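Shown here: the complex without one of its protein chains, the others still in place.
Labels run A, B, C and D following the written order; every chain starts at residue 1.
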Amino acid sequence: MFIQLPLLILLLPLLGFILLIFFGKKLPRNGDWLASGLILLAFVFSLFLLVAKITSHSAEVFSSSFVWVVVGSLNIEFGMMIDNLSVIMLVVVTLVSTLVHLFSIGYMKDDVRYSRYYAYLGLFSFSMLGIVITNNLLLMYVFWELVGISSYLLIGHWYEKKSASNAASKAFIVNRIGDFGMFIGIMILFVSFSTFAFESIFESIAAGQLPFESTGWLTAAGILIFCGAVGKSAQFPLHVWLPDAMEGPTPVSALIHAATMVAAGVYLVARIFPMLTADALLIIAYIGAITALIAATIAITQFDIKKVLAYSTISQLGYMIMALGVGAYTAGFMHLVTHAAFKAGLFLGAGSVIYAMHKVLHARNDHHTDAQDIRNMGGLKSKMPYTYWTFLIFTLAISGIPLTSGFLSKDEILAGTLAFSTLNGHWLLPLIGFVVAGLTAFYMFRLLILTFHGKPSDQSTIAGIKESPLVMTIPLMVLAALSLFFFYSYNPFGATSGWFFAAVERPLSIVPELLQPASAALFYEAVSSVHTTAMILSIIIAVGGVVMALSVYQWKKISAEKMAEKAGILYRGASNKWYCDEIYDRTFVAGTFLLTRVMRWFDENIVDGIVNGAAVVTREFSRISKWTDDNVVDGLVNATANSADRAGSLLSKVQSGKVQTYLVYVIFSFLVLFILFIRI
Amino acid sequence: MEYSIMEWLSDPGLVHFLIVSAMLFSLGLMAVLSQRNVIMVLMGVELILNSANINFIAFSRFTELSLDGHMIALFVIIIAAAEAAVALAIVLNVYNRFKTINLDEISTMKG
Amino acid sequence: MEFQIFGIGILTWLVFLPIVGMIVVLLLPDKKSNAMRWTAAIVTGLQVILAGVIYAIFDRAKVGVNDIESFQFVEQFSWITVEAVPWVGRIEIEYFMGLDGLSVLMVMLTALIGFIGVISSWNIEKMVKGYFALYLLLVTGMMGVFVALDFFLFFIFWEVMLLPMYFLIGLWGGPRREYAAIKFFLYTFVGGILMLLTMLALYFSVAYIDPATGQSVHTFNMLHMMNPENFVEGSLLFGVDTTWRYVAWMALFINFAIKIPLFPFHTWLPDAHVEAPTPISVILAGVLLKLGAYGLLRINFGILPDATIYFVYFMAALGMISIIYGALCAMAQDDFKKLIAYSSISHMGIVVLGIAALNTQGMVGGVLQMFNHGIITAVLFLAVGVLYDRTQKRGLYDFGGIANQMPRYTGIAVVGMFAALGLPGLNGFVSELFSFLGAFEAYKWITIISVTGIIITAAYILWTVQRVFLGKTPEKLETLKDLTLREYLAFTPLIILIVLLGIYPAPAIELMNASLAHLVEFVTAGGN
Amino acid sequence: MIEHTLHSISQFYPEIIVVVTLCVIIIVDLLVKNGKHTTGWILLGGLLLAGISVIMQTGSNLAVFYDMVAVDPFAVFFKVLIILSSMFIVLFSMKSSELEAYSSRYGEYYMLLAGMIFGMLLMVGSTNLLMIYLAFEMVSISSYVLVGYMKKERRSSEASMKYIIYGAVSSGVMLYGLSLLVGITGATDIFQVNSALAAGVGESFILNISILMIVVGMGFKIAIVPFHFWAPDVYEGAPITISAFLAVASQIAAFGLIVRFFSISFIDSGGVTATGTWQIVEGLHWDLLLGGMAALAMIVGNLTALRQDNIKRMLAYSSIAHAGYMLMGLVILAGEGLTSIMIYLFIYLFMNLGAFYVAMLFSNKLETESIEKYKGLGFRAPLESIAMTIFLVSLTGLPPTGGFVAKLYIFGAAISGGWIWLVTIAGITTVISLFYYIRVVRNMYFFEAEQGALQLKFDLPSKIILLLLLVPTLLLGIYFEPLIEFARSSIAMFGG
Partner (left out) sequence: MELTTILFYLFALVTVGAAAVMVFSKNIVHSAFALMFSLIGVAALYVLLYADFLAAAQLLVYVGGILILILFGVMLTSQGLTVDYKSTTVNLLPAALLSITAAALLIFAFTTTKWIVSTPVDRDETVYDLGMLLMGDYILAFIVVGVLLLITIIGAILMSTRLITQTGKTD
């Protein structure tokens, strides 16, 4: 059951994809019911699997492989692996996917490529599920790329818009850069261990084998594979694609760019966690921290509702990565799960708002007002009650207010970073953690307030707003419910006592002892000692952030503009996304383009020139092809060939047409040959 | 055995004849290479052939070649005559076409 | 050997069927252009069937390479024998053909691409007779190179391709076809001369003792050349790691590098591709480039293994440069065909990198990449051809929004593009994967640098997709029609192969596994 | 004495037949003056008979006329080639329209042709220095006149004059060289020359001078650089048939002479060494000398040909280059080299005659020899253009044509002889040669014919002659075993 069922779950969305891509337009309702039904079925199976696994075989790992191809004497195997991590992910993916499918029925109703959209959703779900259940790096990489391509297709769904197709390409290429690292990491491991399977790799490392006999390469391998996560989970410095990816339909953002695909990086790190050395983990932690901080600061300054959420996502992903880096494995993974729920909810909520705005604007034939700019909104609370209340719950959850799921996971992460700093002295990590917690609360409430509270800038627009249809609000409600604490732990202030912590345990490190991070036991001891402190601090900071937001935007005690002015360069930096895009454009992108042009020039002039050989031959070419040039060309050719009375050139004089001159040369050659000949 | 120059000079042998032939050869060559007039060139050719003939006859007398040298020389004389006849016929024909027998003016084909 | 049709071996049929077709085409009256088309289609179609038969009965366990016993479908008989020349010994040239794991996949590729080329040639209207006659001659040449086991025969087939190609580009090509044609001719001819000289040097250095008569026989037989014991003591290429062996290796390498084409011998390719008519581009990229890599494997690796080991690093480095350089140049192109041409350089660089690894993964990757690249570029060139037929344009900026007008076409083309980009699930990925895996084992840094090529590849391919297919449809393109049935016919088998081999490459890999493993063993042992 | 003479005559049928044919032509020409090719047919018949009698000489190996001439397989091979090419030339002449203006002089034309053929047949058999010179002059004097046959043409006259001046001087120099050789060795028979040299005359300085002087004369005949200057002008000025004859038959005969002369006179009679190479007479290095000249010929011939627009002139330079390739065979001091020369000549006969023939056909219709004017001919004269393409491709040396086999053997011989530098130059120049050959092809095919240009129609005999040349050119590229056997058995006497 633990092998067949996951396979079925995996294949259901693929079936949907194939059916819809070929027959989508011929099916009634363009097949949305088919796609949704299939994914729902997958969800049901996943849920069943989760329950069965957690309750009856919690500690076991089910694995199955088959030989994909034989290369030389090597068997390259493919297979899958079901453990608690993967069953939880299965449920998360299928659930969010199901809800997004449902939501899209409303949201994408009038789209020209409706069936194509659902097909791509199916492709995405299939690939994502593949990442979840695979048991080896190669297949992981395969699905990794496939989610990349489905993400590309979905971001570029409205490809008539230049910005959309740009964003799609950008997302894919930036991801490729990360995947480049991952690929090299995989190569290192494969070349060393001749296998792609996690299990076998770990066994080999545990047995003391190291890639190229070097601990440095082991660390490098870990970091390189993590590069994949950097790309996919939009970690600094490869985070630039995610905000742009908001060009895709909002449900897609919810599914791919908030809940599942971007979390794949976190999942990957969790998968390879045992083989990461302390050095690698530290780098991971810092990358996460930096990402969290940068994204949070940017989020404060954004006005596009989806952009705010996008940066928030990056920030939260940074959190998760940081958590894994410091060793708070379970907390990090749990944040993935909880975040999936509330961030998907936030996006769908935003989608609901945008849908409503768009409808009004469309009805008014207004194509200038930006349906996504929060400055054009305000006071939507009464118009869209369902959306508002669910949105509020999500906001609370992400801000880490107690009684929400977000509080549980975030609190554990903060405690983890604190514990880490007590163990290793890296105090910057908890500091960033807490600052970001405060920033998160602030910008999320800013968003909430500006969107739903206060006065709209244009009353007439808001007047026409209507609540979205049920098919869109029901997913919101489901997700809102899932953002509450009791799904994860009966204790609202402590996640450790819940089933989740029991089910997902931090695996043992298998790297050589000297390279290991602090052991789980040591770590948890430290965590428990700082837990209370962390919790109190986090609550204070979260509430502080909320209050701050309220005082600026709700009560207008503090002027946002003045604050921005005071922050000066910091504000400008943040509002311009710390110029990451610009820097990349000016350096890497421009550099590459320059290089390509240089290469092209080089190729068309230098290489062609040199390879074409002696100048004579080259000129002969052009002469033959054009038959026109007679200056340099003829000079050279004549030098070797002949032409009457060209001074200085023996050969060109030779065939002068005068027989006596010929004879002079004959006799001369005779003498020359004689001199050469006699010497020999 | 030591020869003085005078002794050498006073006893004309093979080498003396050969030297005469060499001088004749180079004079013939000179005519061939430098005279513009075709007929002068042909006269030069005759000189060259004659110089070769002197060689043959000289060898015939001074080495073991015996009468073979005479024989060859005889044939060379005949061939020289034949060649001269054909050459002059061609020259006449060229003269009819070009109205000149200056070799360097007869060069429409070159390159 | 074991499989004959009317008493003639299957390989002979395979190679010379197109010649039969050519004669038929030549004999047909000038007006009957359709009959000529059908003749070509039937002949190449028969080749596909024969290739299918070979696939079905090919024994996957036999290794081939340097062992005559384990070659399959062997046809060997003396072609030219001059008995006992006093100062040379016996002279022998054989009609010697056979298949092993190295060549079988290429034969299939040639058959398939040859057939598809005919389909896509259907709308050629200019001098149909000449076109198909030359085309079929070309196919014979290509097929012959892949099955020849006698160097002389190999060389003949190799050079036979030159002239038809020259005319096919020069007569049916684009505006600068003449320049492209002569450039192609010149490059290949230079290589050919180098190969000729090396072949002769090999011939005079190799002599085997005929067991029947005890005579020492000079031979062009490649398998005899692969046996180091057959090198005559004191001959030019006798010994191991001698300068002349390096020189010979280099001469052969340059010849093959020109065909592959490797940087810096590649500049004929963009011109040839751009100017050639669509089906010829397909053939050129689909099969002709593979001849180079195949030659490297069969001849450089097989006959001069010691020099191969000596130069292998150099080869890998050139592979790397080609990958990066080709990709960068591709990115800078505005011409669709030129872009694909440069991408071919890049992709063939992967082949070289893979086989330079001198391990099974790399070799398998390399050879599979040859096959896959053949399929993929065929799709891409066909795709360009479809647009060119409709608009007479090839500039990337001439298009946009094609996806709206021609959704099915877009789907197919984009699958091809993604396969070229190395998307998992499509065949390009599998071969690139194994090539890189193998190469990484041998050369860490070279491979790491090479892998950056796939990023650039992604960039230019996506950019191309965006420029051509995405965006708003300009008005002038609004009348475009989607694919016709004939075009479908050309695309479908290729797309099926792309997907099939992407998901499950084993059917292709198992064909060559044993041979390549043996070749690796053979070369790394220095040929002993 | 009389017995020997009579016996010699019985071994001398081919030459006698040619001379008799000559006489018959004179008589017939006096009787019948109809401006038709009657005399041509007579010559053709005579050649046929001569050919048959040559073939009947196969296998005999003797010296006739008091060791003046040898009748041996080597001579037979070359005689076959000479007669074959002569027959083609006679056929060409019957199809040539530039000769038609002189139809009243057909008799003389064929007489001179017969004389030239007679000289060539003597050339390849001569083993006596006097006979060599006589044969040489025989060929020369006839060809001087034939080159100037088109009397009304300025360039024909000019060519014949240049030719005779150049030829007279060259043969004069050669004669001088011969006289020195005779003086040094005291012998006129080349076998005696050889034994005298092998006995050690020891005077390498004067010997070298004499050999070089002989090389000047012989180099003039095969138009090898640097003694080639006459060739382009003469080929251009002469009637195409005669250009072709000079380029092929004359080349063949001269090579026969050179090969025999050098490899008998200057090879140490000790014969073949253990490694299969020959020893040269001490103090001589004509292999390097000839090698250098071969290299020069390949370079100069091919490079200069690039610039030519006149097809005859281009083919002249190409012939110079081919002479260079063939000469490579002689510098290799082994039987393979000679075999490869003979194979080359055999194939060269068909392909070069073919190229000249198509050029002639085109110039018959187009009245121009400019390659530029060939534009669009590929569509106006399909068969002829295809044939031309094949001939040129064969001259380039691409398989599956005979030219490839020829190059293969020459290159192979050079490599096996260790002359890598020479063969490298040969390779490079072969690439260069591609340009000018392919330019003709390009002009024929890659340009549209001018507006209103008509199809060129050729009569059936023309096409049959074409096929007679085309088929061997192609066939020899695929199956050449008999040719090799023939060539190989013909030089058995040199290899011991």
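A few remarks follow.
The rule we apply is simple: contacts are C-beta pairs under 8 Å (C-beta built on N, C-alpha and C of every residue); 3 or more make two chains touch, one makes a residue touch a chain.
Small disclaimer: the values here were computed from a predicted structure and weren't measured.
The absent chain, not drawn in this view, touches the displayed chains A, B, D throughout the complex.
Within the whole complex, the absent chain has one touching residue among D:27, D:101 or D:464, and that is D:101.
By the touch definition given at the top, subunit B reaches the unshown chain through residues 10-20, 22-31, 33-40, 42-44, 46-47, 50, 53-54, 57-58, 60-64, 66-68, 70-71, 73-75, 77-86, 88-93, 95, 99, 101-104.
With the whole complex as reference, residues 1, 5, 8, 19, 22, 26, 35, 65-66, 68-69, 101-105, 108, 111-112, 115, 118, 122, 130-131, 134-135, 137-138, 141-142, 144-145, 148-149, 151-152, 160, 183-184, 186, 201, 203, 205-206, 209 of subunit D touch the missing chain.
Even with one chain removed from view, subunit A keeps its contact list with that chain: residues 658, 660-661, 664, 667-668, 671, 674.
One rule holds for everything that comes next: only the chains that are shown with their structure count from here on.
The interface holding more C-beta pairs in contact, when B-D is weighed against A-B, is B-D.
Here the spacing of subunit A and subunit C, counted between their Cα centres, is 38 Å. Inter-chain spacing, taken between the CA centroids of subunit C and subunit D, is 42 Å. Counting partner chains per residue, subunit C has residues 178, 182, 186 touching two or more of them. Across the assembly, subunit A contributes residues 617, 624, 642-643, 655, 657, 659-660, 663 that each touch 2 or more other chains.
Put simply, subunit D touches subunit C in their complex at residues 272, 276-277, 334-336, 389, 393, 396, 398-400, 404, 407-408, 411-412, 415-416, 418, 423-424, 427-428, 430-431, 434-435, 438, 442, 445-446, 479-481, 484-485, 488, 495-496. Put simply, subunit B touches subunit D in their complex at residues 25, 28, 32, 38, 41-42, 45, 48-49, 51-53, 55-56, 58-59, 63-65, 68-69, 71-72, 75-76, 79, 82-83, 86-87, 89-91, 93-94, 96-98, 103, 106-111. Taken in their complex, subunit A has these residues touching subunit B: 642-644, 655-660, 663-664, 667.
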